[in-house]
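Encoded as structure tokens, the structure appears first; notes follow it.
Shown here: the complex without one of its protein chains, the others still in place.
Per-chain residue numbering starts at 1, and chain names A and B are given in the order in which the chains are listed.
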Amino acid sequence: MGKDADNTSKWQVAALATLGMILLLLPQLVSNGFALDIFIRILLFSFIGVAWNLMGGYAKQLSLGHVAYFGLGAYTSTIMQIDFNISPWIGMIAGGFVAMLASLPVGWLCFRLRGPYFTIATIATAQALMLIFLKFRDFAWGAEGTTIPNLGSSPLMMQFETKASYYYVVLGLLVLGLVITWRIERSWMGYYLVAIGEDEDAAEAIGVNAPRIKRHIYMISAFLTALAGTFYVQYIYFIDPATAFSFNISIEAALVSIVGGIGTLWGPVVGTVLLETTSALLQSWLGSSTGGIQLTVYSLILMAIILWRPTGLMGLFNDLWQRHLDRRPARMRTLP
Amino acid sequence: MTDALVVTGLNKRFGGLRAVQDVSFTVKQNETVALIGPNGAGKTTSFHLITGFHRADSGSVLAFGQEVVGLKPHDVCALGLARTFQVAKPFGAMTVLANVMTGAFLRDRHVIAAREKAREAIDFVGLAAREQTPAKDLTTIDQRRLEMARALATQPRILLLDEVMAGLNPAEIDQAVALVGKLSQRGLTIVIVEHVMRAIMAVARHIVVLDHGQKIAEGAPKEIVENPEVIRAYLGSGYAGAGGGAHA
């Protein structure tokens, strides 16, 4: 491979360092609340997308029910905080484990199915969970939900005065998600996940215990998704079943990954930047009163990607980069 | 020689169809056995039963003395039985190297070690020049080679090859025959399902003939082509000529 590969990885490290610096400094440079809010949304949905992508992208288990774990995380930490005065930092981890446990029976049911029927089963289980939280009032405030008491500045209770602090928390979550994905992608597990996504029978034939691998990645994915749930309700100081189990979160988790590049490390981040920026621009042009416009545009982008670029924006970038390399003088290229 | 694979009284029914009926045969260690028969004779179903993709209704399959009926395909593979599929199933989005590394991870979870093992297997089947090619861009014969390399990377003791020569031209068949010979020299026990008579004659020391799910004959290649019942089973499907040709 030689020089080109070295140069490429040097470029990658430099780009990553620059990106890291920008992301760290961003809240210092931007004090506009609206803009920070958008950055926080981008980081949050990138993180949810990264969590979804581990199972949906690499192993191609196309779930549209990931909000189940988002909601479980949100409710676990909120119940612990309000009823037992336990810090959401602890509640967040607890919520992750609750989601992990919940993914076992859900997976047991849904993994019996393949393809579109797996997807439908995940939708149904998430909806069923929302119905449970709607129905049982004494258990979790029913349909009205509850506001989370505002304690002012209380970092130990995951409450901050400035949006910048929330920004750093969710940036931390995203970095965690990316590091986990990066580690998995490069290990035997990453190979096994892609193999299962490509052809489960062929994977089994070479010794891949597909049900076990799917179970494990579902647990990891659910755990991470639950962390996002806790963060979100802490950020908006409110929880109800319609928010915590909103189908739109399941949709966006899958959408950002597919648009950005399914089964790639950076795909969900790239996809979220495109979708959330589009959505923010639409909102500032048309005002937030026009219901339906955001998802109309999202669905058009999704259709365009599927019809013309099923590998997503990452695939597009790779093709362009490849073309750029091909155009360079022959002496700079290495022979195969 | 010890017995590598002992199949006894294997049965499988699909609704009203008895796909495999009371099939028994034995494969000795380091022997190459061919499973032949007309279409729908139950050859591929037998492979599915042996490798855990279907569960046998009754009967037993012992691999080096261990019962495999009831095990999942990945457990069967871990015991040392690797297979290929009639229609090759490469992981299309992965490179050739990544495909084979996935097989190698069964015995060693370290990436560097798996890469070494994989390169060895890729070299062995003659795909080294294609190492970085995405599997979906390979030709048919190269996809079959890839399947063999992937199976080999799991370090099997018994290799089950399902029609690896179908659709190949005569020159490619010669290459494939040579490859199977090489595998056998390495000490592998091979069970091969094949239609190409010329290839079977070249590689198999022992032949088992299935028809309508039942074993109708078994023996050395020479005996098989002279067996009147085998000729009758093949008559009309164009293979009687192949038998006659070898006869002459």
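Everything that follows uses one rule, which is that a contact is a pair of C-beta atoms (placed from the backbone, for glycine too) under 8 Å apart; a residue touches a chain by one contact, two chains touch by 3 or more.
One rule holds in what follows: contacts and distances are computed from a predicted model.
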Hidden subunit of the complex - UniProt protein name among "Glycosyltransferase 2-like domain-containing protein", "Branched-chain amino acid ABC transporter permease", "Fe-S cluster assembly protein SufD" or "MoxR family ATPase": "Branched-chain amino acid ABC transporter permease"
Full-complex contact with the absent chain, from A:128, A:151, A:242 or A:281: A:128
Residue of A:281, A:300 or A:320 touching the missing chain in the full complex: A:300
Residue among A:140, A:251 or A:313 touching the omitted chain: A:251
From A:46, A:81, A:103 or A:119, residue that would touch the chain that is not displayed: A:119
Touch list for chain A against the chain that is not drawn: 60, 62, 64, 109-110, 112-117, 119-121, 124-125, 127-128, 131, 135, 201, 251, 254, 258, 262, 290-296, 298-300, 302-303, 306-307, 310
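By our rule, only the chains that are shown with their structure count from here on.
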Approximate Å spacing (C-alpha centroids) for the pair chain A, chain B: 43
Interface residues, chain A side, partner chain B - complex: 186-188, 191-192, 194-195, 198-199, 201-210, 263
Of all residues in chain B, those that touch chain A in their complex: 51, 53, 72-75, 77-78, 82-83, 85, 89-94, 98, 101-103, 105-106, 109-111, 114, 150-151, 153-154
